[in-house]
Structures are given as C-alpha cells and as structure tokens.
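Would you mind keeping the following structure in view while I ask a few things?
Every protein chain except one is present and positioned as in the full complex.
Letters A, B and C name the chains as they come in the text, with residue numbers starting at 1 for each one.
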Amino acid sequence: MMDQAPILIIIIPLFAALFLTLVGPLGPRFAYGLLITGLVGSLGCSLLSLGLVLDGNQAVQYRLGDWPPPLGIELVIDHLSGVVLVLIAGCALLTAIYSLRTAEQDNPDRLNHYYALFSLLVTGLLGMAASGDVFNIYVLLEISALSSYGLLARGQGPAYFATFKYLIVGTIGACFYLLGVGYLYIMTGSLNIADMAAILSQPELQESVSVRIGFTLIILGVWIKMALFPLHAWMPNAYSKAGTTTACLIAPLMTKVSVYIMLRMMFTLFSADYVFSAIVWSPYVIYLASAAAVIGMIAALAQRDLRKMLTFIIVAEIGYMTGGAWIATASGFIGATYHILADGLMTLCLFMAVGAIIYRTGETSMAAMRNIFQKMPVTAVIFVIGAASIIGVPPTCGFFSKWYLIQGAAEAEAWVFVAALLIASLVAAIIFFRLLEIAFFGDLDTTGASGDHGHSHQPVATLRAEAPLSMLIPMVITAASVIILGLYTKEVVNYFISWSVPLGI
Amino acid sequence: MKQLTFIILIVCALLMLKAAADLPDWADPASPASTHLSPDFLEQGYVETATPNIVTVVLADYRSYDTMFEAVVVFAAALIVMVILRHTPRKRGKTILYRPKREGRDTILQGAAQLIIPVMQIFALYVVGHGHYSPGGGFQGGVIFGASFILIALCFNLRFAIQRFREQGVLVCVAGGVLLYAAIGAICQVMGYNFLGYTGLASILGASDVMARSYGILAVEVGVGITVMSVMVSLYYDLASSGDLDEGL
Amino acid sequence: MDELFHYIIAKYNYWASLVLLFIGLYGMIAKNNLMKKIIGMVIFQTAILLFFVSIGAKRGASVPIIKFTADKQPLLEATAYANPLPHVLILTAIVVGVATLGVALAILQKIQRVHGTIEEDEILEDQRS
Partner (left out) sequence: MYSPSFYQIAPVIAVCASLAAVPLIALSGSRPNLREFWTFLAAGTKFAMVFSLAGYVLAGNVVEVDLIRVLPELSISFRVDSFGIVFALVSSFLWIVAATYTIGYMRGLDEHAQTRFFVCFALSLCAAIGVAFSGNLLTMYIFYEMLSLSTYPLVAHHQDLEGRAGARKYLVFLLGGSVGLVLPALIILFALAGTLDFAYNIQSGIVPEGTGPTMVVILFFAFLFGFAKNGVMPMHAWLPGAMVAPTPVSALLHAVAVVKVGVFCTTRVMLYVFGIDLMADLNLGIITAYIVSFTIIMASIIALTKDNLKARLAYSTVSQLSYIILGVALLAPAAIQGGIIHIVNHAFAKITLFFCAGAIYVATHKKNISEMGGLGRVMPFTFGAFAVASLSMIGAPPVAGFITKWYILVGSLDAGQMAIILVLIASTMLNVGYFAPITYKAFFGKPPAGVSYEPGIKEAPLIMVVPIMVAATISVFIGIFPGFMMQFVQMVIP
C-alpha cells in the first residue's frame, strides 16, 4: 500500500470532488466533513510519500498504468516536490477547516458545489507538483486555473469582470506554456521531464534557437501565471474581490505552485548551466525581480483595502522568489525554495487573519483594523506574527528566507537585488506598522486626541468578539508553523532543500 | 495603445518565424517527434492492447492519466458554469425571451428531429464503441450524443428538453462518468497494480492481460462518453437560459 | 533564393499557425468588446492546436490505425503510420479549450447582467460610478 501513496495524494481529493458534486441533499455539514476527510487523506499520503523519499534519499517514481516512463506518464516525488505537496495539502486542509463559517456565508446555496471546486483546485495543484510529464502539468494547470475562475467568480458583483480578465490572461499564460511544450516536443520528441532533460543536454540542442524559444515561452507562460511584475495586473483585482475562503485558498497557493513549476522547468527540465549561459536574457531577470519586489511593496503601501494590499505584497514576494532563482547561486536557490514554503504559510496566515477580521467587522478597508487588539486579541497576535514574517523579523521563517536570498545575492554580487530586498522589507515594515498603529490604538478620533497626558483618555469600551473556534484553530496552527519553520530552518534546508540544489550553481 | 500592441506582436511574430528555420520540415519522417517515441507506440501498441487505433491506445492507456484529467476538465467546466450562472435566486417574472414564443407545433422541424435524433444517438454509441478500430471514441461519441439533446432543445424548446433529461440527472451523469473512469483506475489499484494499470482487470474479467487492456480502454471511453455527453447538455442548458433553466434559446 | 523558398514552403505549417496565433493574441489584447476577446482566445487556442497537430504529419504515412495484411497479420511498421501522440495531445487541448470557452461565456453572461454591457470601457466606467 505504501507504494501507492503518491497517486493517492491526487486521487483522494479528486474522488472527494466527484462525490461532493452529488451530495447536495445531505446538507452543508456533510459536505464539509467530506472535504475535510479528503484533504486529511491527501495530507496523510503526502506525508507518507515524503517519508518514502527521506527513507531512500532519492526520488520516488510512480508509473501510471504500469507503463515505463517515456511512454507512459509518471509521478516523480523528490525532496522538493515532496515538501511542496505537504505544503499544498496542509494549507488546503487548514483553509478547509477555516471555511466552516465563511464558506457558508459566501455560498448560501450550492455549498457542496463550491467545495467540489475547492477540492478540484487542490487536486490540480497537487497534481502539478507531483507530475513528471510536461503535458500532464499543462492539463492540471488548466484544471486548477478553471476551478479558480469558478471560485473567484463567486465573489461580489465586480468579481465577474476581474475574473474575466484573469481568465483571458490565464489562458494566454497557459497557452504560452503549451506552445513552449510544443516547441520542445518538436525538438525532442518526448514529453517526460527526465527523458527530455537527457535529450536536451545534447550539444546540438543546447545551441538550438527553437529550444531557446521553447524555454522562453514556457517561462513567460509561468510568469504570467504567477503574476510576476509587469505581468501582474490581473491578480490584485481578481483576488481581492473573492470570497474569504477562496482568497485564503488561492492567494497563498496558486502563485507558489507556479514558482515551483518555474524552478522545475529551469533546473530539472533544463539545467542551471543552460539557463545561465545559453539564455541571453537571463541576467536581466534580476532587475525584473528587483522591480517586482520594490514596486509590489510600494503599490501595497498605497492600498486601503486590506486584501488588495496583501495581494500586492504577494506580487513583491514573487519578485523575491524569482530573483532568488535567477541569481544563480546555491544560497539563492535555497532562499527561493525555502521562501515558497515560508511565503505559503505567512500569506495564508495573513489572509486568514484578515478574513476573520472582515468576517467579524464586515469591513474590508483598513478601518476594519480599528481596536482589533481589544476586540480580537488572538487574531491580532496571529496577524502580527504573519506581518513580522513578511517584514522579516527573526525568528519567523520570513527572516531566514530573506537571509538566504540576501546571502545568495551578495555572493553573486547582485547588489540591485540586495537593495530591492531591503527596501521591500522596510516598506513592508511601514505598511504593517501603519496597520498595527490603527489596530493597537484605534483611530485618533475614536480615542480622543486631546490632552497630552495619557491618563485622560480611557480606551473605548469595545466588545470582545473573537473569531469563532473553527477559524481560530487553523489560524493558530498556521501562525505556529510560521515560527516553527523558522526555528527549524536548518533541518528543512538540510533534509529537504539541499538535496534539490541543482548542479552547476 | 492598440498600435503599440500591434507593433510588439509583429516583432514577436517575426522573431518566432525567423526561429522557425531551426524546426524540422513539415512531415519530415526523420524529425525527432517522429523518431523518438511514436515508433514505440506504433509498434507495441497493438501488441500490448489488441486495439488497432493507436490514437485510442495512447489516449486511453499510455496516457490515460492525462485523459482522466481531461474528463475532469469538462466536468469542472460544467460545474463552474452551473456555479456561476445558477447561484443567483431566480427573479420571478423576469424570464428573458430570446425568441418570440411560438404557438403550436413546428411540424416539419420537429418531425425531422424525431427522425434524426434516434439515429444520432445510435451513431454516437457506435462511435464510442468503434473507437478501437476507427477514428472515434468517448469524446467524439459523447459530443454527438450531447448534440442530440441540444437538437431536442432547439427544435422543441428548452423546457421540453429539460423534462426529458433533468438537471439532477445531468449532474449525476457528469460526475458519474468521471467516477467510472477513476473507479476503474482504483480497481486496478485494489488488484495490486498501479493506478489505471488495466492488467489488474484481467482476473476480474477472466481475460488475458492484453484483452484486459482492451476492455479497460473501452470502459474508460464509456466513462468519458457519459461525461462529455452530459457536460454538453449541461453547458447548453445553463448558457442558453442564462442559468434560469426555464425558457431559453 | 532556393533556400528562402525551401524555408517558406517546407515550413508553411509553422507560418500558418504562428500568424493565426498572433492574430488571436492581438484580438485578446486589443479588442474592446469582451465577446471579441473570447473569439480572439479561440483563434489563439486553435492556432496552437494546428501547430501541434502539424507535428504529427509524416510523409508517406497514413492514419495511425494498424492495418492488417491479407493473412490477418498486423502491419507493425512505424513508418507506415503518422505520429499518434500529437493527436492525443490535441484532443486534450481541444477539450480544455471548450471548457475555457464555456466558463468564459458564463462569466460574460454574468457581466452582461451586472453591468448591462460587454464593452470593456463601458464596464470600467460603470465600475467607477
């Protein structure tokens, strides 16, 4: 049974989605339970697979239909994808638990269909992370993209137009990817990643213009999908108008998985050597990434809507990861990979906290943060932990990913990127302290700005209205894992990430 | 802005066209695509599955994992369209009429439809079943079958079609087809093979490994056919009536 | 001259699909009407399908359905049949295209209901007010 674990990771949520479609009459609680069960199973199997990988310290392959790899499709779970699978399954499970109240609020009818789409999206993401076949990745990319269109379109009125734009842009991205796969297929005749990698390492293909175009198209497609500046315009609108649960699920995971695909394409399908020597435009990506980090953060500073602010922060974080991947040093790669995990957790943490605040206050602007420390102390602390991680305050995981990224950039003497990272961190600090000021002390007009000695103002009597337990538990777990991941950076890097550092950088 | 887009795209197109020099000529038998994997498929496919149509073999056996997700994609599309369009509560008395309401029967139209539809449906089944030997298979057959329902809706009206094939039934078919596909994969797992390893069906069906693969292909094609058929119907229902499932195109 | 001729004639499949591809892309980016954007999207996707399917062609080959000799023996020669893999991939891509199209149309209907128009500039104006 152990050897079936890799496929079960993907199949269990798929079955959950199929059954969820049909269980409408059994009521929302049943659907909720079914979703949770499916995701628990998936998480268990991904942990099991990761255990298998760690046991043998080599990639676990799973042949679908028992066909040998270049002919059939295979799943490849190595240290990197194993960790990403656990991240996806874990985050999805936490979001699912969290969704008990908000999903019902956002979807008074057809909750089971909503959950089915939820489960399908998770299936797509897990499948992408586990797949060892470029075309299979495309199909699963489309599954996750389609289900995300569906989920996002369930937001409020303007969500439709934002989703439509996302659909158009997302299709362009996926089609670029497909076209790139086409070029590579023409030149290699294969679709299996390992097989293609072996063929692509032949000298005449290293020189081929078509292979370069294929690579460029694939990377371009993935960049559109992960909203790298300046291709990010679709994201903030689409994500910020979504329902709470949808935002918690999609915002942290979709972009991270795209980054993972980018790393896979760069270093597994092609090689570090090829990317950094044969591709003429690769030295300039650092500047793009730096611009993404700085401009994303500054744009976030300009937002008054909480979730829009968070999505712009994601734009900046994408810049971090892209930069880390393209600075061509081992530390940079470790930083980028570690940041996939770190950013997944910390954005989830923030989106959950903001979701809970919106759920309780009914406001989505910064004003929702007023006196949160009095009203929802636990949520507020969780928000602070997430914010600290984004800023990069030790010992949260955000600090250590930044550490590796800066170290990598310093080794590569990419000072522009170092400066961008630091400026972004400082801007992030400004963003969050502005919020925390409101959260801590309330708005000036509510506390009474008169008098210069604090004793004259009594804090406004605020009712304590903590988020419901179904939201608090996953939030606390996420916040705790942000810190635990930070404290166990060494273990994560040694046991998982250092195995996947590509040769040649 | 438009001009700028135009110029950029022209430049990209020229760049990519220039690079096309590097690509193999059209229909070149020596191109990598024709020499690397496809000979293996063509030479082993029939031997291993007893199915002459190699496209079907690759689709539903070598790459059946992809095909399952293909079915999932259409399933997702139906679900999403339903979720997007159907979730608003219907506004009473605001049925949008897309064409004038007709009194009486369109005798010629409906008579012709009554003649054609059974033939279409039988042909659809043939296309699904004969996919092993000729062009065809679950997708093609499913589309033809779905088209027969759409024809009903067009020639009579949407309400009439919905009476014949209710939304709940459509939904069961949509999920059921994919479920059939995935369940066959899971059965293979239970029998000790990998997911979608049709050899696992051999002991259940009492057939040889090769024939078991052939039957496995048929079974998943049927699953795909059911899903595609009902998805076509479902998409038409929702899109034609803007989600009201009342009066439509 | 001969080389150029060869360049155009022998690779016309890439030419055709790339031209279509960019026509579609232009439509998706530049058109104001959302329905036209969708049409552009379909052209764009179809171009890629053409690109893919043209890979499958092989000179002197027929459809990849195994032929039988007079004594009922299968003719298992790879050169006799076209490459089946692109067909399979294209089938998948078509289905994905249809699914995307369906979802796009559904969203478009909703946009029409919410904003009363499917012209992009008018929608933006509607959102602002």
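Quick note on the criterion: a contact is a pair of C-beta atoms (placed from the backbone, for glycine too) under 8 Å apart; a residue touches a chain by one contact, two chains touch by 3 or more.
Treat the numbers as computed from the prediction; the structure is a model and nothing was measured.
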**Q.** Displayed chains contacting the withheld chain
**A.** A
Q: Quick one: say which of A:Phe30, A:Tyr359 or A:Phe440 touches the chain that got left out.
A: A:Phe440
Q. Of the listed residues A:Val23, A:Ala410 or A:Ala480, which contacts the missing chain in the full complex?
A. A:Ala410
Q. Which parts of chain A are in contact with the chain that was left out?
A. 331, 388, 391-395, 400, 402-403, 406-407, 410-411, 418, 422-423, 425-426, 429-430, 433, 437, 440-441, 444, 447, 449-455, 457-459, 486-490, 493-494
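To be clear about the criterion, only the chains that are shown with their structure count from here on.
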Q) What pattern do the touching chains form: line, ring, star, complete or other? A) complete
Q) Which chain has its C-alpha centre farthest away from the C-alpha centre of chain B? A) A
Q: Could you tell me which pair, A-B or A-C, is linked by more C-beta pairs in contact?
A: A-B
Q. Where the CA atoms of chain B average out and where those of chain C average out, how many Å apart are those spots?
A. 17
Q.
What's the distance between the Cα centroids of chain A and chain C, rounded to whole Å?
A. 30
Q. How many angstrom between the C-alpha centroids of chain B and chain A?
A. 31
Q: Pull out every residue in chain B that's touching 2 or more other chains.
A: 16, 20-21, 23, 31, 33-34, 37-38, 41, 63, 66, 70, 73, 76-77, 80, 84
Q | Residue numbers of chain A (touch at least two other chains) | A | 135, 139, 142, 146, 149-150, 153, 185-186, 191
**Q.** Of chain B, residues touching chain A in the complex
**A.** 16, 19-24, 31-38, 40-41, 61-66, 69-70, 72-73, 75-77, 79-80, 82-84, 86-87, 89, 171-172, 174-175, 178-179, 182, 185-186, 189, 193-199
Q. Across the complex, what residues on chain B touch chain C?
A. 1-2, 5-6, 9-10, 12-13, 16-17, 20-21, 23, 25-29, 31, 33-34, 37-39, 41-43, 45-47, 52-55, 57-59, 63, 66-67, 70, 73-74, 76-78, 80-81, 84-85, 133-135, 139, 228, 235, 238-239, 242-243
Q) Considering the complex alone, what residue numbers of chain C touch chain A? A) 21, 25, 28, 34, 37, 41, 44-45, 48, 51-52, 55, 85-86, 89, 92-93, 96, 99-100, 103-104, 107-108, 110-111, 114-115, 123, 127
